[in-house]
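All protein chains but one are shown in place.
This part shows chain A:
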Amino acid sequence: MKPFDYQRLAAVEDLGQRVSEGDRFLAGGTNLVDLMKHEIETPERLLDISRLELGQIEDGGDGGLKVGALVTNTALASDARVRERWPLLSAALLAGATAQLRNRATTGGNLLQRTRCYYFYDTARPCNKRNPGEGCGALDGFNRIHAILGTSEQCIATHPSDMAVAMVALDAVVNLRAPDGSERQLPVEELHRLPGDEPQRDTVLEPGELITGVQLPAPPPGRQLYRKVRDRSSYAFALVSVGAILDVVDGKVDSVRIAFGGVAHKPWRARKAEQALQGQKATEENFLMAADAELADAKGYGGNDFKIPLARRTLAAVLRDAAGAEGETTA
């Protein structure tokens, strides 16, 4: 670990103009501290935000919910309001990591966790995300866990969060605060970016910008489901995950929202699939047709080719379950 300075903030206002380029915010530290030990992250200063008053879940007005950035994954997943009205979010959170990690990890930190690409973690191998311009080890290497949508020749890493997938499907919005005190809001869908030729940038956050919370709007009608497909039944990142909210009226899709995890550099909102389904009969054929519409541009890199049919089949299975067909799914 590279030596660094440490400063604990007592209030959001403390941020002021004091944030500089080499700073990183420290909350749960479940990912950042690990990456610092590997010297993949080498901040000059840690600004510990864990004492800030951002740990509340509050009524957000209009039937929504306001989630502080420091709310732990466990607290959010077990909140009675979330479990009742946003079960998709609760399910996604509980599908991630382990109880120990969820007790520590925060809402803001979960959004900002970094990829699990093998080559990102191996400092002896090239990685454009770690060292821009160095090359990509995964492109012609092991890429079983890598992206099939929105990739570039610079980077085919995925975003590992489950929670963010649910938030994207739920049209959640992040509240941001800049060092100068100005605030802005951004849909979670727009928070993360595709790698393009700057894979080192995971998000569109400006330097020093702090996530202070997440706004959940009132949930749309319909059944909410999260399905995570992975190699083992716990403590594994998604090969493919699907978050969906489907409302079927008189056998037809009245409204639908779909997001994929494990397929791209960001949680992937499947708007093409949503459009294809709107007003259509809720049938297996239409579910598969919608998946095909979304995956038309998908590209495999050898090891991850299977993710294309897997994403297609998983989406159809989730929509089938959401539409009410009976069936036991893999626990």
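Just so it is clear, contacts are C-beta pairs under 8 Å (C-beta built on N, C-alpha and C of every residue); 3 or more make two chains touch, one makes a residue touch a chain; residues count from 1.
Simple rule for what comes next: contacts and distances are computed from a predicted model.
Of the candidates "Methylmalonyl-CoA mutase", "Xanthine dehydrogenase YagR molybdenum-binding subunit", "Sugar ABC transporter permease" or "Serine/threonine-protein kinase BtrW", the chain left out of this view carries the UniProt protein name "Xanthine dehydrogenase YagR molybdenum-binding subunit". The chain not shown here is touched by just one of A:Ala105, A:Leu170 or A:Ala317, and that residue is A:Ala317. Of the candidate positions A:Tyr118, A:Tyr226 or A:Tyr301, contact with the unshown chain belongs to A:Tyr118.
By the touch rule set out above, chain A reaches the unshown chain at residues 1-3, 37, 39, 116, 118-119, 121-122, 124-125, 137, 140-142, 144-145, 229-237, 239, 306, 309-310, 313-314, 316-317, 326-331.
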